[in-house]
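Note that one protein chain of the assembly has been removed; the remaining protein chains are unaltered in position.
Entry: chain A
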Amino acid sequence: MPVELRGAVAVVGAAETDRIGVVPDMSAIQLHANAARNALRDAGLDKGQIDGVASAGMSPVAVADYLGIEPSYVDGTSIGGGSFMLHVAHAVAALTVGYCNYVLITHGESGRSRLGGEGWAGLPPTSAEGQFEVPYGALGAASTFTVPIVGHMAKYGTTEEQIASVAVATRAWAARNSRAMKRAPITVEDVLTSRLVAWPIHLLECCLVTDGGGALILTTAERARDLSRPPVYILGTGEGVENVGISTMRDLTDARASRRSGERAFRLAGLGPADVDHLMLYDAFAHTPMFALEALGFVKPGESGPFFAEGRSAPGGDLPVNTNGGGLSYTHTGRLGMFAMQESVRQLRGEAEAQVPGIRTSLAHGIAHFFSAAGTVIMSNQL
């Protein structure tokens, strides 16, 4: 008999750094610690109660020591921008079986100001990507993550206008968020006349590069009842891994790691896409939410272009997506996954600046390193 994980664990503390965007006076690890302090305050917990620490881009050992915490559980899973979704998945398992009691998950990155941090190890010229992708100019996200789009356009008739509409809808949400870096509304034409970066992707379809951080604190649902904040229950989690680099994607139009992560999260939650009120889909570029929407089963393969073009993700649409303004317009430090989950928690607590009324269930999806891996977390304010 498998252990029941649905609703066994809750988010009891969630916070971002005091400032976000351009923070030239804080190092990467300070951003971790700033967010951690804010999350502890949010949860009403003392750091002495934290016995589990997880982070990516920075060793959880370094984070724990900086905070003066001596944990008995660490998770340094570092697969890319969606690592934090996997930290939640692993923490749910650890907390449910009593391996630890309170897990602190931190993110901090000086992506814009480049102050400290372990940075990205890059792709050594001996690695598979270093030998078989980088020499052809597939270096850096803008010319790597983007490679599958034309395949999607050819297979499904997806248009440049449809892809641009993702950026337009996301900006419309950012316009409602005072902390978003880019808030001026934009049109499809604005997007398509912005500078070409890697056709078919233009500048306004690329994520921001920012500084900031965020932290989550998780504990069992049982302990959560005695804490100050309304619990945000974890109903289901999943992770998936597929390819190294982008040329080894098994199907260039199907994000299989995303698909696998979503299938498990829905199965654990006992829910399907129709039960989800709010979506956070990792938007490193305008097309990445499209691939995720299809892989997670919200629309059939090939239908994500019309979905976004019809405004269904935008304010007033039937399935709000990236309501904080996403990586395209809110913030993108380098590892966006933490900010996606922060917004899910705010929405489920009823505290978001662009609050979706009557929301009950939110899904946060993080992809990692050019579709190579992914994690999904389904949360709810009710059991």
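One rule holds in what follows: contacts are C-beta pairs under 8 Å (C-beta built on N, C-alpha and C of every residue); 3 or more make two chains touch, one makes a residue touch a chain; residues count from 1.
We adopt the following convention: contacts and distances are computed from a predicted model.
Chemist: Name the chain not shown, per its UniProt record: "Zn-ribbon domain-containing OB-fold protein", "Phosphoserine phosphatase RsbU", "NitT/TauT family transport system permease protein" or "Glycosyl hydrolase, family 57"?
Modeler: Missing chain, per its UniProt entry: "Zn-ribbon domain-containing OB-fold protein".
Chemist: Touching the absent chain in the whole complex: find that residue among A:Val97, A:Leu196 or A:Leu383.
Modeler: Of all options in A:Val97, A:Leu196 or A:Leu383, contact with the hidden chain holds for A:Leu196.
Chemist: Check each of A:Ala62, A:Ala175 or A:Leu252 against the chain that is not shown and name the one that touches it.
Modeler: Of these options, the touching residue for the absent chain is A:Leu252.
Chemist: Going by the contact rule already stated, which one of A:Ala142, A:Ala175, A:Val241 or A:Val356 would touch the omitted chain in the full complex?
Modeler: A:Ala142
Chemist: Contacts of chain A with the missing chain: which residues?
Modeler: Touch with the absent chain occurs at residues 124-126, 128, 130-140, 142-143, 146-151, 153-155, 195-201, 245-248, 252.
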